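A protein chain is absent from this complex, but the other protein chains hold their places.
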Amino acid sequence: MTKFLNLLAAGLTSGAIYAIFAACVTLWYRVSNLLNFAVGDFAMIGAIGTALLVQDQHLPFAVAVIIVLVAVALIGWLFDVGVLHYALDRSTRGARVVAVFFYTFGLSLVLEGIARAIFGTDVYAAPPIWGGPASQVLDFHIQHAGVLTIALAVIVGLALWAYLRFTVSGKAVAACGESSLGARIVGISSGVLRRRIFILTAVLAALFGVVESPVTGFVYNSGPSISLIGVVAAGFAAYNKPGRAVLAGLGIGVIEALLGGYVSTQYNDVILYAALFVIIIMRPEILGLGAESDLAGVTV
Amino acid sequence: MTSALEVAGVSVSYGKFIAVETATLHMAPGECVALVGPNGHGKSSLVNAIAGTIKRGGQVTAFGKQIPARSTKAAVAAGLVLVPERRHLYPKLSVRDNILLGGFSKTRRLRASRAWDDVSDVVDMFPELKKLLRQDAGTLSGGQQQMVALARGLAARPRLLILDEPCLGLAEAVTERLYGWMEEITRTDLAILLVEENPVRALDVCDRMVRIYNGVIAEGVDEAAFPGHTGVEVTS
Partner (left out) sequence: MTAVRPETGTGTVRPQAAWGWWQRLDATSASMALGVAVVGIVALVALNGNYTGLVVTTGVGYAVVTVGMVAQIGYSHQLAFSQSVFMGLGAYGAALLETRYNQGVLVSMLAVIVGAVVVAYLIGAVVTRAPGLALALATLLLPLFLYELVTYSSYLGTFAGISGVLPLWSGETYAEGMVRTGVVAVIILAVVVWLVMRIMRSGVGLQLMALAADERLAEGMGVNLRKRRLGVFIFGSVLAALGGAIVASAQGIVTPDLVNESAEVTLLIMVFVPGRRNVIAAIVGAIVIEWLSTSTEFISTNLPTFEGALLILVLLIEPDGIVGLCQRGWEAVRRKRVERAVAAKEETA
């Protein structure tokens, strides 16, 4: 039982980052109909950037975090202005769905390359926000950083859900994704909204990297695999509901931990990926895709 | 009295293809004008250009304010609202959300429910929508969707409403209903620019008719073509 609870705690902790990515991907998808495969890299920049600023430059923790978040916001802004705006806003090529992820794929590669050049290939962990030895609750251990990440994931998930459901701005965001012409004729500037959401998701991901990294270290190429899981988790919520996406992310984290504890520590990821693959193939409806979906025929 | 709409020398082209060569048009406040012409001669392109959804050359002035090209925001702010061909609703949002978003440009509300309260009066003109408020817009019939689109347009508190082929693809009974609604509207001080393929029907509600042919509107009068309707401009 203790083992199970410990695994559960560990799973929820690592699942929290999948969860937050899933929520970010969902929100971003609703506004842009694009998937963001670079969320993991933003988290990586947050984690490693903070670690370096604190450990090498000896800046106070709060200052380092602020600098890093501002830097990430800047990168997000640059990417939207330089790439996304150019690709999406001045489109007269019709509403072709240009490979929903290739753009952020490219971004991910560029970020990793730059990170590798600057950060090298070492593993980093930012200092924890809430430190101290792991607490012991009813026989199982949970790290403080873990509690923080889970709590943050749940809070962000709830906040994004409420945003989309109850606010005018949230409805406008959803409208952008549903019909870009429809959004424009009521005066919504979809380009502006999209930019803000992209920056928001980047900053959230980076913040999460900072909070999570004491638990799992980050290296320059940690991004892609966790991004992909985040995207898949968001898929299980049909790229529509951030709350459900958070649950999916946490669930996958728990399954990953349980597989590691009970089946095989080495091959737990192998099994996880295989399982996710099977689920997607067998039940693509989970991804919210019927034959009518406009994603059913993704074209390049 | 400032005119509602002044369109001067507007042109629209898609790459090499010229959809609207030159268009000059004016409307007085409260007027109802029908824009007619064969399909493919530039009706939709012209009104989209006026409303700011596509690029254009030339000048558009609404209620004295010059509207920059390709700026729907400026158009809506000046009271120029388009209900586009094929509606472009938000299919996965509820009818209520679709309508309240019509008021997006004018609202300062944070909460969607408050914004809805501000515009809910528009549904009085479409009582059948009252039962459908919670339903996803994408699940409605064509006629119901058109009503939602009209309500959304009204929620923007327009001074000039552009209706682009509102009865396209709709059943006869629904078209009757919509024209009935349009007749009611023309009695208010809301100006309407109606794009309609069928000129005879349009004349039932409109004061005046403007014809576009091969991307050109030239004003002139030809009463012989439509005897009995006074004040009708038919151009060739």
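Letters are used for the chains, namely A and B, taken in the order the chains are written, and counting of residues starts over at 1 for each.
Keep in mind that, in the parts below, a residue touches a chain if its C-beta (ideal position, glycine included) is under 8 Å from a C-beta of that chain, and two chains touch if they have at least 3 such contacts.
What you see is a predicted model, and the numbers here were worked out from it, not measured in a lab.
Visitor: In the full assembly, spell out which visible chains the left-out chain is touching.
Guide: A
Visitor: Out of A:L5, A:A71, A:I114 or A:V192, point to the residue that touches the absent chain in the complete complex.
Guide: Considering the complete complex, A:I114 is the one touching the chain left out.
Visitor: For the chain that's not shown, point to the residue among A:Q55, A:S169, A:S189 or A:N221 touching it.
Guide: A:N221
Visitor: Which residue among A:L5, A:L158 or A:I280 touches the omitted chain?
Guide: Per the contact definition at the top, the residue touching the missing chain is A:I280.
Visitor: Footprint of the hidden chain on chain A, which residues?
Guide: 83, 86-87, 98-103, 105-114, 116-117, 221, 224-225, 228, 231-232, 235, 266-267, 269-270, 273-274, 276-277, 280-282, 284, 287, 289, 291, 293, 295-300
Everything that follows uses one rule, which is that only the chains that are shown with their structure count from here on.
Visitor: Round to the nearest whole Å and give the separation of the Cα centres of chain A and chain B.
Guide: Centres of chain A and chain B (C-alpha means) sit 41 Å apart.
Visitor: Over in the complex, which chain B residues touch chain A? Could you list them?
Guide: Going through chain B, the ones touching chain A are 14-15, 51-53, 72-73, 76-77, 81-84, 87-93, 97, 100-105, 107, 109-113, 115, 152, 156.
Visitor: Looking at the complex, which residues from chain A come into contact with chain B?
Guide: My answer: residues 92, 165-172, 174-175, 178-179, 181-189, 240.
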